[in-house]
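Just passing along the structure, written as structure tokens.
All protein chains of the complex are present and in place, except for one that has been dropped.
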Amino acid sequence: MSTVSTAEHKAIFDRRESEVRSYCRSFDTVFVKAQGSTLHDADGRTYTDFLAGCSSLNYGHNDPDMKAALIEHIANDGIAHGLDMYTDTKASFLEAFERIVLKPRGMDHKVMMTGPTGTNAVEAAIKLARKVTGRRNVIAFTNGFHGMTLGALACTTNDGKRAGAGGAALSDVSHMPYEGAFGEDVDTLKQIGAMIENPSSGIDMPAAFIVELVQGEGGLNAASPKWTRGIAALAKKHGIMLIVDDIQAGIGRSGSFFSFDEMGIEPDMITLAKSLSGMGLPFAALLVRPEHDIWKPAEHNGTFRGNTHAFVTARVALEKFWDGDRFKREIAEKAEVLTGALTRIAGYIPGAKLKGRGMMQGIDVGSGELAGQICAEAFRNGLVIETSGGHDEVVKVLAPLTTPMEQFKTGLAMLEAAVGFCVAKPIAAE
Amino acid sequence: MSTVSTAEHKAIFDRRESEVRSYCRSFDTVFVKAQGSTLHDADGRTYTDFLAGCSSLNYGHNDPDMKAALIEHIANDGIAHGLDMYTDTKASFLEAFERIVLKPRGMDHKVMMTGPTGTNAVEAAIKLARKVTGRRNVIAFTNGFHGMTLGALACTTNDGKRAGAGGAALSDVSHMPYEGAFGEDVDTLKQIGAMIENPSSGIDMPAAFIVELVQGEGGLNAASPKWTRGIAALAKKHGIMLIVDDIQAGIGRSGSFFSFDEMGIEPDMITLAKSLSGMGLPFAALLVRPEHDIWKPAEHNGTFRGNTHAFVTARVALEKFWDGDRFKREIAEKAEVLTGALTRIAGYIPGAKLKGRGMMQGIDVGSGELAGQICAEAFRNGLVIETSGGHDEVVKVLAPLTTPMEQFKTGLAMLEAAVGFCVAKPIAAE
Amino acid sequence: MSTVSTAEHKAIFDRRESEVRSYCRSFDTVFVKAQGSTLHDADGRTYTDFLAGCSSLNYGHNDPDMKAALIEHIANDGIAHGLDMYTDTKASFLEAFERIVLKPRGMDHKVMMTGPTGTNAVEAAIKLARKVTGRRNVIAFTNGFHGMTLGALACTTNDGKRAGAGGAALSDVSHMPYEGAFGEDVDTLKQIGAMIENPSSGIDMPAAFIVELVQGEGGLNAASPKWTRGIAALAKKHGIMLIVDDIQAGIGRSGSFFSFDEMGIEPDMITLAKSLSGMGLPFAALLVRPEHDIWKPAEHNGTFRGNTHAFVTARVALEKFWDGDRFKREIAEKAEVLTGALTRIAGYIPGAKLKGRGMMQGIDVGSGELAGQICAEAFRNGLVIETSGGHDEVVKVLAPLTTPMEQFKTGLAMLEAAVGFCVAKPIAAE
Partner (left out) sequence: MSTVSTAEHKAIFDRRESEVRSYCRSFDTVFVKAQGSTLHDADGRTYTDFLAGCSSLNYGHNDPDMKAALIEHIANDGIAHGLDMYTDTKASFLEAFERIVLKPRGMDHKVMMTGPTGTNAVEAAIKLARKVTGRRNVIAFTNGFHGMTLGALACTTNDGKRAGAGGAALSDVSHMPYEGAFGEDVDTLKQIGAMIENPSSGIDMPAAFIVELVQGEGGLNAASPKWTRGIAALAKKHGIMLIVDDIQAGIGRSGSFFSFDEMGIEPDMITLAKSLSGMGLPFAALLVRPEHDIWKPAEHNGTFRGNTHAFVTARVALEKFWDGDRFKREIAEKAEVLTGALTRIAGYIPGAKLKGRGMMQGIDVGSGELAGQICAEAFRNGLVIETSGGHDEVVKVLAPLTTPMEQFKTGLAMLEAAVGFCVAKPIAAE
């Protein structure tokens, strides 16, 4: 445990950390250690973590097997940084990924080690889609979030984030309505088809669709298999690359390894990051159908592509959690508990709606103000949880998938209490 | 050591790793461990590392003090992933950075934790420069390299890399000649001034200059203090943000912690990555003068901003190497040895020229073909070294700054032998 | 009449005119004179003109009063070219335009003389809208046509036209569905509102809507007053400039002087060209609400802004046709005849639909192939008429508004005959 006080630590942040910092404003304490689904702060308090590094910690904090493997690797002078040279560690990761993830699904994708951030994987995907098709336009969807570097930011929809570009062009992207964007009665798939197939729509034939099947930042909107298959069919018909951005919804979060498992589609490219390393270490990858893997060597590169420490923990994660069906069943069981609890909680708030699927569910409480109050109250009581959505109106549960059932239920009870507390008192007008 | 053969490992790379991989093509073996300046492959061979993760391993591989600190952190369940929440580890890093790096230089910069890749720090810098100035244009320089995501790529000059954009707009950037770009007799600073100050030049008043003071990828062109001060003066006169991209040249590589130390300039922003973590872990940061730190919370974000493992090792690196002058003097001593050796080696090749400064020096051998042959021959003899430059015509020495003098001299002798071997035999016509 | 043969003339076109020429391919003869609604070719044949210079000749060819005034102006050495200096001729035009057009409608718009082409007026409008609002995005609509220069082309939807940009960026424009774009049951206004008001739609808050109330090139889609008022209300609510592009639908074509007359809206800007000069001379103007007229002198300029010959004929046209209600009633009467005839003609073709309004009506015959055959057959019989629409599937009647009723009915009979001829014979499969 830290030997300096929380106040002492905070002084340095005020003095030297950029104003851009954000989560620390909602969770205003200094964390010092974490295990499983529990965080500890410098004052000795503990918190149940229903944020999980925004889905980067699907297996919880400091999984003992990953820790052990990583410590052994370091102790033995295993490669820490190897650019994109061949290492035994990378080989072992790829072998596990092939055996456990790709082969059972009949996927022939190649793995591109991009810079170890989600936005880097997205940039690689859209660059490659443009190279493959010779087209420039990319279709992204309302409420989508794909990253903060300029190419990815052009796909991202949040206008506060877009303002960060400072007026630089966010070009070569058209935004189309996600499923349900205009209400349940409007078939957006049909409209997207109409826009693409009308030679005078003004929407240039796209290189790619980039889509999250559950929109993590955009408010937990979940695309149905039918809509998803429709987008895939449209892509196939017109030679459009289908890029599934599985950075937040993948690696088990939405119920199985990929968010599109069992939907009957075969994306041309898939972006992975967040929980890919298993332990929260920076790691991202782009899966690409081999016929589209037309990169020249180093045409997209980056110093930290292929974070070797992450290969070690990612391999352990695959072997421990995904070799067989057990973990998927556990997720399903927990997701059911989650749905039940959220249904009950939603009952406290007139008009509240359940959002999302799998272990990526939440409640649209109708306003960002109320959602913020709920999360703040929850944090006061020891639960780390955040909002999502265009107006921050969704209280989003992103608990580690490995959270012990008892702790999970306790966390949900804490959430229920926070909601109860907030709806009981009058809400100040905005 | 790995229990599978090199050949077995390579099969998986062929089968599953994207064609974009590159360094593994020059250094075609499977590495399994590394210590200091020595790499070990799966067949038991050892190599002296004169590439150092492209300057990401300035302190060599697996520094024992960093290892120990990191293992302790992991063993104690220290935070592995904390988004941008406050942690004791981040506080300790910032405190060390303030005390050892910023304060002694009188720098009041704030530290922005960007996504942990250099390109992310560059994107953050140019976004912020545009926000601060309300201008869109950024001036980057010939032969500059700043990253692969769209905003950074627009600044990067290499036409092979730019082709990777697949036709997407690389806009809002003007390229100007670096010092010496038109030969020694042409004063490019004067011309840049003329272009900026002519209201009918067609070059819109820029938000920023982004400049490397030694161009790592561009051929080890080193800007003189005079030219650098001229650019800084021009920036100050016109309210242009001066961004020094110190990702490759910083953290000791060019002779001191920052490449601009003792030049009498005060950059508005400085990008850092590569060796910042000390141990080759993904970590990048943007230093920003406080008056420019106008970000709204989360206006630029990223899941892996603030890699906690990297905070641990980065703090150790600062305390071990930069608390006092000793390390800087060691670098200077080694740089002198390097200059001497390269001067001798250049004598083998008619027209060869020394490039760079500090521990970032090399030889322009006149053609990419010859440079490639030299590096290949060196590798056959156990030396990992790479080329640089617009035509890959520069053999670049990027040895760890901590390389023991004996090993350093042996490595240089291996380079000399490779050059001797290559120039002795006739070179095939291109 | 020409003293050389048609064949001799055609040789020079083959030899020296660019392949970009197009109408001459449909109407493959050499025209030598024209009066009213009748064209004469070099071989002495006459044609009824149902194209009217794409609505540039709403008063027919060579109106005798305009001719007389122009000849007098030229004979008296009236200014032919005056840049944008003050001339008596410009004053007289502005006085007539104010008295006859603006004042009766209570419009306080200022008149900007742009370069004398429609695309120039559109460029001026979108530049000004961006200046006024400080926003970059412009919303244009499916099937819209706004011109061929880069800024206007970005608004234009036809993918063949867009391909002409040769890969240059067509940026800063979002395309939205026009009324009826997704069928009659889909309320596109509601969707446009949803996209604009969702802060995470990815559609940046626009500077302007640019809209044709009848889409001349896009297939004679006509916006209803209700939809139009909805767009206007959305514009007002969000400080978006409403630009009505009245280049083709204005100056009487759709029934009254402006296409939006009696709709209860007050556009911020209106583009005019085509029939503005009355006699087919190049002339374009942008009407701007005075509070938006924030141009600096010459901030948008052009050598031929303010074509003085066109001022002369435009003034005559206003005084002759628009001083009172008579002409408007004549148009209404003729439009009724047109609707009747087209209704009958549509009966020949299963599934055919009437499009447009006023004297800007046509028939969607279901395929571009059939529409092309009808127009070709009509031309063989002495009727000049063209197609429109994303698939060229609409046979479009753009007769001069002044066509004598007998000639008008005869022309419609010729069209009916051509349709009858074409549907009677089997159509080759595409």
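Which chain is which? They are A, B and C, in the order written, and residues in each are numbered from 1.
Heads up, the rule we're going with is that a residue touches a chain if its C-beta (ideal position, glycine included) is under 8 Å from a C-beta of that chain, and two chains touch if they have at least 3 such contacts.
On a predicted model such as this, the values are computed, not experimentally measured, just so you know.
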| item | value |
| --- | --- |
| Option from B:Pro199, B:Gly324 or B:Gly351 whose C-beta touches the chain left out | B:Pro199 |
| Residue of C:Met176, C:Ile192 or C:Ala207 touching the missing chain in the full complex | C:Ala207 |
| Touch criterion as defined above, residue of C:Thr117, C:Thr157, C:Thr188 or C:Thr271 at the omitted chain | C:Thr117 |
| Residues belonging to subunit B that touch the chain removed from view | 136, 140-144, 155-160, 162, 167, 169-175, 177, 181-182, 186, 190-191, 194-195, 198-205, 218-219, 389-391 |
| Residues of subunit A in contact with the chain not shown | 167, 169, 171 |
| Absent chain, residues of subunit C that touch it | 2, 4, 8-10, 12-13, 15-25, 27-35, 39, 42, 51, 53-54, 56-57, 61-62, 67, 70-71, 74-88, 90-91, 94-95, 97-98, 102, 110-113, 115-120, 123-124, 126-132, 134-136, 147-152, 154, 160-161, 163-169, 171-172, 207, 247, 273-274, 279-282, 286, 288, 293-304, 307, 309 |
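What we mean here is this: only the chains that are shown with their structure count from here on.
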| item | value |
| --- | --- |
| Interface residue overlap between copies subunit A and subunit C, same or different (over half shared) | same |
| Highest-count interface - the chain pair sharing the most C-beta contacts | A-B |
| Subunit A-subunit B separation of Cα centroids, rounded to whole Å | 30 |
| Centroid spacing, where centroids are CA-atom means, of subunit B and subunit C in whole angstrom | 58 |
| Two or more partner chains touched - positions in subunit A | 136, 160, 167, 169, 171-172 |
